[in-house]
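Yeah, one chain of the complex is gone here, protein chain that is, but the others are all in their spots.
== chain A ==
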């Protein structure tokens, strides 16, 4: 299966994950400061800054795009409960 490297800079840890993994599946287990509210892409609590590898993430859904906009998220912000890592290298930190 295709692999990807997902780095959480706030805890200095890189996790080798299969393509398709969502950030939410990993971040809590390793103690990253990314936090969650609804876990369903509605509340914007999990806004996460993508430091590197923006293009290696799944396209945001209409819902994610709207929630990011409502929460005045920046260009490099994504919802950790929604976006999937598709391959390559992705570096993130809490938004």
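Rule of thumb we're sticking to: a contact is a pair of C-beta atoms (placed from the backbone, for glycine too) under 8 Å apart; a residue touches a chain by one contact, two chains touch by 3 or more; residues count from 1.
Please note the rule applied: contacts and distances are computed from a predicted model.
In the listed set "NAD(P)/FAD-dependent oxidoreductase", "Short-subunit dehydrogenase", "Tryptophan synthase alpha chain" or "Flavorubredoxin", the entry agreeing with the UniProt name of the missing subunit chain is "Flavorubredoxin". Interface residues of chain A with the unshown chain, by the touch rule above, are 5, 10-18, 21, 26, 28-33, 35, 42, 44, 69-72, 94.
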